[in-house]
Each structure stands twice: as C-alpha cells, then as structure tokens.
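What you see is the complex with one protein chain gone and the rest in place.
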Amino acid sequence: MADSPIPSAGPVDAALIDDLVAASRILAHHRVLDAWGHVSIRHPANPERYLLSRARAPALVSAEDIMEFDLDSNPVDQRGRRMFLERFIHGQAYRARPDVNAVVHSHSPTMIPFSVTGEPMKAISHIASFMVKEVPVWEIRDVGITQGLLVTNNTQGHSLAKTLGDGPVALMRGHGNLVVAPDIRRVVHRALYTEVNAQQLATALSFRRPITFVAPDESQDPKRLDDSWEVWKSEAMKGA
Amino acid sequence: MADSPIPSAGPVDAALIDDLVAASRILAHHRVLDAWGHVSIRHPANPERYLLSRARAPALVSAEDIMEFDLDSNPVDQRGRRMFLERFIHGQAYRARPDVNAVVHSHSPTMIPFSVTGEPMKAISHIASFMVKEVPVWEIRDVGITQGLLVTNNTQGHSLAKTLGDGPVALMRGHGNLVVAPDIRRVVHRALYTEVNAQQLATALSFRRPITFVAPDESQDPKRLDDSWEVWKSEAMKGA
Amino acid sequence: MADSPIPSAGPVDAALIDDLVAASRILAHHRVLDAWGHVSIRHPANPERYLLSRARAPALVSAEDIMEFDLDSNPVDQRGRRMFLERFIHGQAYRARPDVNAVVHSHSPTMIPFSVTGEPMKAISHIASFMVKEVPVWEIRDVGITQGLLVTNNTQGHSLAKTLGDGPVALMRGHGNLVVAPDIRRVVHRALYTEVNAQQLATALSFRRPITFVAPDESQDPKRLDDSWEVWKSEAMKGA
Partner (left out) sequence: MADSPIPSAGPVDAALIDDLVAASRILAHHRVLDAWGHVSIRHPANPERYLLSRARAPALVSAEDIMEFDLDSNPVDQRGRRMFLERFIHGQAYRARPDVNAVVHSHSPTMIPFSVTGEPMKAISHIASFMVKEVPVWEIRDVGITQGLLVTNNTQGHSLAKTLGDGPVALMRGHGNLVVAPDIRRVVHRALYTEVNAQQLATALSFRRPITFVAPDESQDPKRLDDSWEVWKSEAMKGA
C-alpha cells in the first residue's frame, strides 16, 4: 500500500496461517477463549512484525481476518478493519521476549479466581509442568487506574510483559491471563493446560491437605505435539 | 383488533424482533435460561408497551411467538395465546426504570446459591463489572407468602423493581434473578456474565482467602458488543 | 399368550407410551440417568400392572422395548426378553403408593454424595419445592447385606418404599435415588430438578453460611408442565 508508513514483512506460508486460525478455533472450542480472546504469531520473516486477527470472535476467525502489526501494534495495512483494543499485549510480549513466537490472551474461566485471591497457581500435573514456577499476577493499577481493566496502550502492555518476565504465563488481576511460547502449537497446549491445571488445583485445594506440586527437576516440555494437534484441530474445524 | 381495549404501539422492525428471538435462544444455549425464563424488550415506538414471547420454552421461541403488553402486563391482542405467569416482572421493571429497554428473568443456576445464603455477589472480573456494587436480594415474603415463590401480580413485580433500584441485577431468593439493560444485546451480555461471575466467585470463595473485587473506579460497560453477538447468535441459531 | 399365568391389562394408548419413551431419553439426555437407570408408568387400565422397558440403556429405549409387569414385578409376557434386575423398586413403589403413577430410579450423580454423608437434601429453589421436606436416606443394610447394593427382590423394594413414605424422593445410600409422581411428566420434572437442586445446594454449602431452604408454606407443584416437556422432548428425541 503506497500510503502505509510501515512496510510489510511479506506474505506468510498458508500452512502457518492455517495453524493460527486453527489455534483460535481450538481454544474457543475448549472454552479457554470466550468471545473476545486472541492468538497471534510473530512474523517468520521479520521479528519486528506479528500477525493477529482483526477484531472478531475467535470461534469465527478465518485466514482472511489475519492482519499484520509492528511491535508498537500499529497495523501495516489497516484497510478500515476494526482492531483488537488489547493488541498491545501481543506487541509488547514479542518485544520483551525474543524467544517467543506465539501469544495468547484469554479470560480462561478458572484462572480468574486465582488472579483475585493470591492463591498460588503452579503445576500439579506433568502436562502443565511449564508452570513449575508460581505464575506471577499482574496488577494493572500499578500503572494507573484503568476503567474496564483493559490493556489498551504500550505502557500497560510493557508493564504486563515485565511481570511475565521469562516465564510462560502471567495472570492479569480481575481479567485473565497471558500465555507465550516458542511456537503456535505449544502456545495452544499451554493455554489449554493452564485452564485444566487451574480446575484440578481448585479441586485439590478443596481437600485442605498439603499439595505436592510438580518439582523443578520433574519439569519438561512435551517433546512432540503432533498427536494432540491432530485431534484438537479435527474437532475444532468440524463444520468450519 | 376492534375489541381490544389497549391500542397497539404498532409493528416493530423485523431486525429488532430477530434480536429478541436470538437473545432467547442464546441464553438458552448457554443454559442461563432453563425451560421457563424469558427475555423482553420495550416497544421502540411507545415506552408504555413491551414485547415478550407467549408462554413457551426460550430455546423454541420464534418471531411468531412475540406478543405486546402494556406496563400493567395486559396483553394488547391475546388471541387465546397462553402468557407467562411472571410477565409482571417485566412490566414493573419498565415502569420503574425509564433507562431500561430490555429485561431478562432467569433461574441462572449458580445465582440460586447466592440468593439463599447472603453470600455477597459482586464482580471479580472486568467483563462482569456492571455488578461492581453488591447485587441486592429480593425477599418475596416481604410482600406476603406466595406458594411457588412466583411473581404473578403487579404488587410483587413492583416490590422486586424497588429492590432492583437503579442497578442492573437483582437476586430473587430461592428463585433466580432479574437483569436489565438499555438494549437487548447488553441484557444478554449481562445475564450471561452474571452466571459466569457467579461460577468464578464460587471457586474464588472456595480458596478461603480475601478476594479483590472489581473496584468502582475500574468499572466500565463494554463499548461494543458486536463481536460477541455475532458468535453467540451464530452458535445459538444453528439448526433453528 | 396362552401360557402366561398373569393376564395383561390390555394395550396402552400410543401417546402415553411415547411419553414414557421420551421420559427415558430426556433423563438420559440431561445425564440424570446413566446407562442403567429406568422409568416406568402404572398401567392406566389396571392399577395392579406397570410398564417398564426391557433391560436396555435409557438413551436407546423405544416403544417396542416396553414390557408389562404385575406389582410383584413378574412379567406378563416375557418372550425371552432380559428384564431389569431392579424392577422391584417400581412394583413396590406402586403397591405402597396408590397416588403414584410414574417412577424413576436413577444414579443421579450429585445425589450420591448426599446419600453417603448425611448432609440433608432439601429444596433451595422453587422449581424443586417438591423436596420441601428433607429427603429420607434408605440404608439397604437394614434388610441384610447385599453385594452390589442392588434392589433385586420384593423385600428390599418394600423396605425402600417404606423409607420413601408419602414423599416424592428417597435417597439410596451409595447407590442413587427413587423418584415418584402422579404422572410421567411430573416424575421427569422431579428427577431432573432433584439433580439440579443437589448441584446448587452443594455450591450453597461451600459458602459455609446458613441456608434459607424453601419453607413449607412456599411449596407448590408447578401447575403446567407443557412448556418444559415440549423443549425437553424436542432436544432429547433429535436424531432418534
């Protein structure tokens, strides 16, 4: 586009866009994403760009909805499309974390109670062992009062990325969470098992007994994600 | 109708009726409405009229089922159709609240436990921040003993509207709740997230730790509801 | 059948059998019945006979599966069909309760915890106000030790009916429950809302506050059940 001040990093392999669309639908199918969450990937050709859907419910996202942004979350070529108000979560996570190539922001239902109580969230099962360290909780009031608790600028996004540190997940008080990973399939795995672990930990806590969390020397990322991806995608894309 | 003592406020735009039907089915699809709840809108041409389905399960309501009522909940043109016994909830809410144009009465499952325990119901998440103030609980016994706890006349409806005050939600002890909003899409959002917040708050309470509720200066109505409406409607109307 | 010692009470109106089949599938659809529960009706022409499916999962029951039994639970015309071991629950309930014309035996999932703890089960919501009195718990050991805790003879069935007394529901310790009503639609309503009330009461109990149960002077059977029946049947019979 002649009038765009930000050059595009160029077209992206259709298979990767296909995975990004599937990711959105998988997380909606499993009710980790409600009507407003979002999933993005870093542009494979330029680390200063990321790809995210126009503002649309995750269960309905298609390849045509994907837009390109720079790390300040300016659109490369907006063409009048509505954008997610909270895209700054993504841009700042990519800026702060060169190792991250995929980002999810969700209102994962069972994570909210952990975000407002200080109850520590950590992995109790091997599938969630990416959360072997306690998940930090980000307090948006620390960067000023925000009606709606939404992350709508780079200052807030930067502050959230700082709370995330070098971990895979951050809770956002009274709002939801941020999940990052080196690739799109792994970020889906993590977003999903963040919710599953929260459900199981809530049950374990109800027993009022000491809990054995996954120990640091037991933590391991799953080595292959093809089997889960195959079934999650086939279920989520039915009738799409 | 020549023999009707109450004049109609005239026909309503089909798109608005379509939204009213969708609202009923969306809330049934999300199990906020069971077989007996109901959704209504104020007549756009006359604030003294409202529109509500004939007595029918919300999941089955169609445009043909919509009837017109005055604010005493008399039908404009009954034509032998069975009416909801509890329509007085709607009429009195519209009378008491000129700012309200849409009303839901539900047996939202996780709200019932809050209605019978005095456990305060307030927003813990930004999506439910319309409940930033504690939701009042209406005690039907205060206007006399009622077998079945049903609101079947204007006296009871008026008393409930008084408990509602200027808020968006009132709990009805041992029965369900009343949700009001300036428009049909917003009332669906509120009815749905009343239930979601109740589920999340019940989990948060189970941790037995102090809870950080959404603060008054953090409350904000969502600015646009198009994205959620698009996906909720498409899911609820499948196969309709 | 010439060799049958028990005369049949004659054919039953197809619409009533249709309701019995729908009842079975509705309760399976709502997961009140698992793979083994059962629903029966008293024969409309002879109070000494009742109608119950051959041994078959409730979700699969059809009109052709319905058999006739006397109140000792002998089959009128077995024709080699396998019978439910626990049919004695039905026969003895009909014998003890002339006012009862429909019976459900289920393993309603959230009733089991109440059956093994002594936690009182009573209505907290008007839809469940048929349980305004505390539901009695039947202890099968009182009539002898039974491997499998199953009701497989008239002595056990009689003892259970005695615990039921003149109420609508009895819990069976470590097993499930028995629900009775004057007609098939009402027994479905009761079986379903027994489970819903159990779920809501479990949540209310988790708040550790005094609970306001439905008061005796507030109890009322729903006056019409046509609306709920219409939607429950349409959902349960989809694809049947």
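Which chain is which? They are A, B and C, in the order written, and residues in each are numbered from 1.
As a working rule, contacts are C-beta pairs under 8 Å (C-beta built on N, C-alpha and C of every residue); 3 or more make two chains touch, one makes a residue touch a chain.
Just so we're clear, the structure is a prediction, and the values are computed from it rather than from any experiment.
Shown chains touched by the missing chain in the whole complex: A, C. The chain that is not drawn here is touched, among residues C:L16, C:V143 or C:A202, by C:A202. Screening A:P11, A:G80, A:P98 or A:P210 for touch with the missing chain picks out A:P210. For subunit A, the residues touching the chain absent from view are 124-127, 129, 196, 199-201, 203-204, 206-207, 209-214, 217-220, 222, 227-228, 230-232, 234-235.
Contacts to the hidden chain, counted on subunit C, fall at residues 34-36, 55-57, 59-60, 107, 109-110, 112-113, 116-119, 141, 145-150, 173-176, 202, 205-206.
Here, only the chains that are shown with their structure count from here on.
Between the two copies, subunit A and subunit B, the Cα superposition rotates by 90°, quoted to the nearest 5.
Centrality annotation: B (chain centre taken as mean Cα position, compared with the mean over all protein Cα atoms).
Inter-chain spacing, taken between the CA centroids of subunit A and subunit C, is 47 Å. Note on chain placement: the centre of subunit B and the centre of subunit C lie 33 Å apart, centres being C-alpha means. In subunit A, no residue reaches two or more other chains under the touch definition.
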